[in-house]
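One chain of protein is taken out of this complex; the other chains stay put.
Now for chain A:
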Amino acid sequence: MRGFLLNRLSQSLVLLLIVSVIGFVVLNLIPGGPLAQFGLDPSMTQDDLNRLKEQLGLNRPLWLQYLDWAWRLVQGDWGHSFRDGTPVLDVIGRHLVATLLLMGSSTVIAIAIGTWIGIRGATHRYSVFDYLATVGAMVALSIPTFWFGLVGIYVFSLRLGWLPAGNMYTIGDGSVLNHIHHLILPSIVLALVHVAIWSRYMRTATLDVISQDFVKTARAKGLSERRILMKHVVGNALLPMITLAGMQLPSVLTGALVTETVFTWPGMGRLFLDSLGYSDYPVVMGLLMFSAILVVLCNLIADIVVAIIDPRIRLS
């Protein structure tokens, strides 16, 4: 178990290293460099810019800047926003809850519906339901999330008036119910793609388990189909899904970015776009690293959980 953990941990660190180098190089490619935003200010002279450059250490070689930046990152100093000077970690922290709320609720929806569709598709293989689920999943994977969001707003907010068209809560009304009311539409929109992916994998996993010997044994014992499904199949089929949940995180984050844009949801995705618009380079870089760490961490947790539950993986 220890060797397994160390192995996965070192892999994760290498991943973070690669991501940080790519991100750092990319953002330094911006014409005018990280200070492009200050160059637009007419009261800034070239002397001021040079002084600022000196101050921020931007005239040093790129590799030295990288090492310095990475060392401070490890120590928890992620720099300050160019916009208002707030520490980057604080800025991210302020937007984190909104994103986690959106991602969490949509994941719950996706897993619940996806699991149900997947199991039903596997137990009623080649039925009309299975066929529709297969085609539906392919269509769902093809719909741009932002467009689905716009159509959702058009139908449920503008035409029917059932759900709010955006924001996290009504100003002056911070009740839990009001939050939930605002959460419904964006989480369903974000969940669509993942319902599709989850149901496909769940169907495959269930089919794999159904053909195993212990299910035949359970049948031979005379257990009812329902009992076999609940006691023997579902649990085993869900096991590989833990890994999938970790692997899906990048795509959930991508979906969250556009969903937050469409629904003016005050999360990390909107923060990223705003910061990019302002060339707020430290926040952009901070968010790049933060999302990478989040992804790596979740994958690591998923691997560990699977290894704890299933000794076969740990030992192989």
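FYI, a contact is a pair of C-beta atoms (placed from the backbone, for glycine too) under 8 Å apart; a residue touches a chain by one contact, two chains touch by 3 or more; residues count from 1.
The rule is short, and it goes like this: contacts and distances are computed from a predicted model.
This figure omits one chain of the complex; the name its UniProt record holds, of "CO/xanthine dehydrogenase Mo-binding subunit", "5'-Nucleotidase C-terminal domain-containing protein", "Peptide ABC transporter permease" or "Glutamyl-tRNA(Gln) amidotransferase subunit A", is "Peptide ABC transporter permease". Across A:L101, A:I143, A:L163 or A:I184, the residue that sits in touch with the chain not pictured is A:I143. The omitted chain makes contact with just one of the residues A:I153, A:L229 or A:V306: A:I153.
Contact with the chain that does not appear here is found for just one residue of A:V88, A:I109, A:I210 or A:A292, A:A292.
Screening A:M168, A:I197 or A:L238 against the full complex identifies A:I197 as the residue touching the chain left out.
For chain A, the residues touching the chain absent from view are 11, 14-15, 18-19, 22-23, 26-27, 29-31, 134-135, 137-139, 141-147, 150-151, 153-154, 158, 197, 200-201, 203-204, 247, 249-251, 253-254, 257-258, 261-262, 272-273, 276, 279, 284, 287-288, 291-292, 295-296, 299.
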